[in-house]
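Yeah, one chain of the complex is gone here, protein chain that is, but the others are all in their spots.
Letters are used for the chains, namely A and B, taken in the order the chains are written, and counting of residues starts over at 1 for each.
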Amino acid sequence: MIRHTGLTQSLLLLLFVLCLMTLMLASLFIGTYDLTLASVFENEQASMVMLLSRVPRTLAVVIAGGVLGLIGGLSQVVLNNRFAEPTTIGTAQGVAIGLLGTHILWPESPLYVHTLVASGFGLLSLFGFFSIIRQLKLNDPMLLPLIGLIYSAILGAIATFIAFEFDLMQFLMVWLNGDFSTVISGRYELIWGAAAIAVLVYWLANQLNLLNLGEQTGRALGVPFRTLVFIAMIMIALSTSMVVATVGMISFLGLVVPNIVRYYLGDNLKQSLPWSALIGACLLLGCDMLGRYLSNPFELPASLVFGVLGGCFFIWVLYKGEPNV
Amino acid sequence: MNVSVFISLVSLCFLFSNAAQALTVSTFRGEVSFPQTPQTVVAFPAGVIDTLDALGVLVQGVPENLFLDYVDTQKAQTVGTLFTADIEKIHKMSPDLVIIGERSALQYEALTDVAPVIDLSIPRGNTFQESLKRMHSLAKLFDKEDKAKEIENRLYELRDQAKQWINPDESVMVVMLMGRALNVLSSQTRIDWFQEELGMNLEASDVKSLNEVAPISYEYILSKNPDWLIVMDRDASVGRSAKDLSKEYMDTPLIHATKAWQKNQIIYLNGVGTLNSVGGVQGIKHTLEELIKTFSVRINGQS
Partner (left out) sequence: MSKHALTMIIAIWIVSSLLFLLLGSGGDLDFVWRFRVNKWLALNFVGVSVALATFLFQTVSQSRVLTPAIMGLDSVFLLFNVLLIGILGGAEYAKISGSIKFFLQVVLMMLFAVAVFGLLVRRFSMDISRLLLIGIALGLLIQSLVEFFARLITPEDFSLFQGIAFAQFNRVQTELLGVVAGVLLFVILMLWRIYPAIDIYRLGRNSAINLGIPYIKMTTNLLMLVAILVSASTALVGPIFFFGLLITAIVFALFPTARSGSFMIMAAFIGAISLVGGQAIFEHVLGLASTLSVVIEFIGGLVFFMLLLKSRKSN
């Protein structure tokens, strides 16, 4: 494991930021509709496509990738488990129940209400999770992720039950499958809420770092451990549900990006979170662009491209690295 | 045991008692003979239930959650779901015939042990003609051939009427809304007959064979800029969800800029007939009537 010095690290960070900027610029000019720099200024329709479709889509991808990477890193610290990701505490399953519920019971409501209610359910499912763990003594560190998984399974079972009854399995799958093809202005704005929370997480990173101490040491040192966990989980649930309800889940990202970052940078959140966000955003944007390019004029969902390419890349990285003893 | 063997054994028995007038119908898995018109019938595919209803045949067993609002299945028993047939219940009903197909095709092997089963899945390619063929098979089996002839004539009449309104020079794009995703339906899907029978000039006939439902963006619709846009909501057509969201999804400046929107040539089609009741003659009839109505109104409204 190499620890970079402060200077090379800042340079590297700058390089990645530039890389993201370049990708974002390129992303504005990839898509089914034929756009050139000149036509955007001359042609009214072209400028509309740019403003209503390309710009929102690019922003949505960057935010989703960044938020999922960052929140993934946070969840792994909160749940004290390398395999944890935001879906581990039932948020995505809660969103699914909310989506199905509004779709069945209140279909007349406008789309943004659907997404709002869905993310509300994501948050609600988190409160359910809390009321359960509050009842329990968690003397075994393995217990928290296990409870999270089983809790997710219960919520998932409810969602599947409803979806089966109403023949909405394909609906649910499509909605939860991370895909940016229908992101246009007016349909994605909720994701900015997730971006705001991500900024808040970074701002609180020094405090959240204390979670790395573990409950017993932390308490002995006077850290309000439970409160910190509570705040962290609310932020995880809120941002995840906002992303999932608007553009779907890219499950792989929150799991593996933070793991790779930690492999090089260690456990300090203040240091690792911006990297998780940056790398998550770059990778997801690259994948979405590739999806647009490869199957032009049709679409490939970003989650698919990410699953395949990201999967191959991570397998390679994990396989190549010398087995550490 | 192989069904056809079983059924021919049964028919062999009948041969002696009932001066041999076996009914032979062609199914998706080959020809099957029946000694006589089945009395108790269980049917799983929505399209078959639809057609039997049109022919005036009473079905005693149907799956739960059928979502066919125009067929009255109150009197029928529910016999499991499309995914899990209630084999014990079907055994107790001891039906003369169980029909499966398309969405329930996997139930075949499990059901052959309890009752004579036929697979009436509709093959790919010209769903309109295949549906008529299936109706005639059913009509023969249930001795309703006159009624079938009548329905067929009516459908051809409607088809010709619809065809009049369709200009083969104008392009038509069929979009299916699914979840929050837009998909274009190619001429390889169950709307194949829009092209073959109605003469529509469908966009995206070039979709590769596996990509039956191709995901698209709003930009795709704008850049192809079709003259006509037909939009169906998969979730409202197949499931029980109450509202068709296609109107809301199409109401955006990116669609407003298309020819179809500007000429008021967007059709929000109820997808039950094409997506749920695949091959049901009433479904086809409703689809045709809807197309005739909307096409004629749009075209007359202009001139």
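Definition applied: contacts are C-beta pairs under 8 Å (C-beta built on N, C-alpha and C of every residue); 3 or more make two chains touch, one makes a residue touch a chain.
The structure presented is a predicted model; accordingly, all values stated were derived computationally and were not measured.
Every visible chain touched by the undisplayed chain in the complete complex is listed here: A, B.
Checked against the full complex, the one of A:Ser53, A:Thr115 or A:Asn177 touching the unshown chain is A:Asn177.
By the touch definition given at the top, chain A reaches the unshown chain through residues 81-83, 132, 135-137, 142, 145-147, 149-151, 153-154, 156-158, 160-161, 164-165, 167, 169-170, 173-174, 177, 251-252, 255-256, 259, 300-301, 303-304, 306-308, 311-312, 314-315, 318-319, 321, 323-325. For chain B, the list of residues touching the undisplayed chain reads 28-29, 64, 78, 80-88, 91, 101-110, 119, 121-124, 178, 181, 189-190, 209-215, 234, 238, 275-276, 278.
Just so it is clear, only the chains that are shown with their structure count from here on.
Rounded to a whole number, the gap between the C-alpha centres of chain A and chain B is 40 angstrom.
Interface residues of chain B facing chain A in the complex, by the touch rule stated above, are 65, 67, 81, 83, 178-182, 184, 207, 211, 214-220, 222-224, 234-235, 238-243, 245, 248-249, 252-254, 257. Interface residues of chain A, counted against chain B in their complex, comprise 31-34, 45, 48-49, 52-53, 103-104, 107-108, 110-111, 164-168, 170-175, 179, 181-182, 184, 186-187, 297-301.
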